[in-house]
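Note that one protein chain of the assembly has been removed; the remaining protein chains are unaltered in position.
Every chain is named by a letter (A and B) in the order it is written, and numbering of its residues begins at 1.
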Amino acid sequence: MSLLFYIFSGLMLGFGLMVIVCRNPLSSALCLVISFLGLAALFVTLNAYFISVIQILVYTGAVMVLFLFIIMLLDIREEKSKDWNLLALGGGVIVLFGFVAQLISVLGGFDEGKQKMVPFPEDLSHEDVKMIGVEIFTNYNFHLQVLGVLLLVATIGVVVLSRQQGKEGSENN
Amino acid sequence: MEAGNILTSIEVMPILISFIKIVVVIFAVILPMVAYSVWAERRVSAVIQERVGPNRVGIPFTKIGLFGLGQPIADGIKFLLKEDFTPGHVNKLYYWLAPALTMVPALLTCAVLPFGSELFGEKMVIADLNVGPLFVFAIASLSVYGIVLAGWASNSKYSFLGGVRSSSQMISYEISLGLSLVPVLLIFGELNLSEIVREQSKNGWLLLPFWGEGAIWNGGVDRFFLLFPAFIAFIVFTTSIFAETNRLPFDLPECETELVAGYHTEYSSMKFALFFLGEYAAMIIGSGLIVTLFLGGWSLPFGLDAYLMSVSGDPQQIPWWLGLIHIGTFLAKVIAFILFFIWVRWTLPRFRYDQLMKLGWIIFFELALVNIFITAGILILTRDPAP
Partner (left out) sequence: MPITVERPKLTLLEKFYFPAIIKGLRITIGHAIRILRRKKKVTMQYPEEKWDDNMPEYYRGAPALVTDEHGRERCVSCQLCEFICPPRAITIIPEEIPSDDKWSKVEKRPKEFEIDMIRCIYCGMCEEVCPEQAIYLRKDYAITGHNREEMVHDKEKLYEIGGVREGLVNKWNKLK
């Protein structure tokens, strides 16, 4: 199992790095897809099938396809300029060091992380969907409803906005 | 952990059994079925149009025709030996990657389909996941990438338009595909495809609940009233599978009259064959999914399973001959559905693009949504509240 962990986390981190290294936006998007797939595989090794499948279904199957779609519709010319923007580079390095320092400090103070993990109870391992469902629809029911209303509002807003634009633009609506 | 420790900690037998199952299912069942569904497509289309179709290729160097059953092998050899031409204006990496990306998801989805009950005590499913249908959707949604990349990397306007059409079509119909499935999952209260089939084997198929506890005279009133939403779900699901696999009433991504051949215009030889076969593989998996969810998967109708089990004596162990009958039943149902796909293809004309989008977003989306509420209402009224 640990072997699989190293393979998939390596895959994830490697392609995560490629996302920012690649000059072609399409390549970046596809690297992100592979990174997501690595993440989903990591979830599978933790027996969290539902989260892993949702990860693929929502992020790689829907969100990234739309990203790819929009990138394709744009006029892509590979950025030829190799000039280093020193200001941006410096800022990036500072943010990186700050982030790593914060991570180390937080993880250093996390004493429970140094202990061995509690063994996963066997009888729970095949019921993750049911557990998530019960948890969401009983303990977090109100939050779920609020989220639903929020999303509905956002959807209606998008529809209204796009219809108005259509009317102004031409008579095609 | 030491290296030797890792190797000893892995149990060899389950891996070996999975490996055998994968190899047999992919190479002995799915791929020949893909090849022969192409042949069936040609023969059935010919018969519908009062022609003959490929009926000559049989055993080489003899005059034995075998109804043209050698045709897929000849086609395969032809595809392999043709010139593999890569146009100069394409993006090489993605151009090469795209055909594989359409074929692989189609084959991956068959991992969770239960194609039989048990054979020698071994479950006849490659991966018995408890998120079966979601896994199928997740992997099937990846097949968009192959088509989009093919369209984009080919660097030609027809391919590009085909790719754009295909991806928007697949995204649109994934929604109604997923939503139409929710009532089914509500009825069974289960996300494991093997368990769903076992339940149907015991208490009646979703669209044919006339034995076991599902029959109306045995107290299955809920199942009787649930026939209506189940039928709506079946129609929406089947039509969406047509759209997902780019089959004919919805084959706008590759409609010849407008887009030459759509996203695979620039492809030749085996790379084209991968697109072609990927479409058929997706069709087979789609048929398998419909059969599993709505028509009882590997189970025999009218309680024959229970009867045959009682004949065999041991009520726990499914005998090997019944296991083989179950596999045969599943394959027969899938083949019947493939013939239905072909029949529809050679009957209906192609939809217009706006009609397609209208059907997906305005009719099927709402229908599937309303269907969930109908199912939930019937379940509340007819079933005892869960303990």
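Just so it is clear, a contact is a pair of C-beta atoms (placed from the backbone, for glycine too) under 8 Å apart; a residue touches a chain by one contact, two chains touch by 3 or more.
Quick caveat, the model's predicted, so the values are computed rather than measured.
Engineer: From the touch rule at the top of the page, work out which displayed chains the omitted chain touches.
Structural biologist: B
Engineer: Could you tell which one of B:Val260, B:Leu324 or B:Val344 touches the chain left off the display?
Structural biologist: The one listed residue touching the chain not shown is B:Val344.
Engineer: Under the stated touch rule, tell me which residues of chain B contact the chain that is not displayed.
Structural biologist: These residues of chain B touch the chain that is not shown: 44, 47-52, 343-344, 346-348.
The criterion applied here is as follows: only the chains that are shown with their structure count from here on.
Engineer: Report the residues of chain B in contact with chain A in the complex, numbered from low to high.
Structural biologist: 1, 6, 94, 129-131, 134-135, 137-139, 141-142, 144-145, 148-149, 151-152, 160, 163-164, 167-168, 171, 174, 191
Engineer: Write out the stretch or stretches of chain A touching chain B in their complex.
Structural biologist: Residues in contact with chain B: 2-3, 26, 30, 33, 49-50, 53-54, 56-57, 60-62, 65-66, 68-69, 72-73, 126-129.
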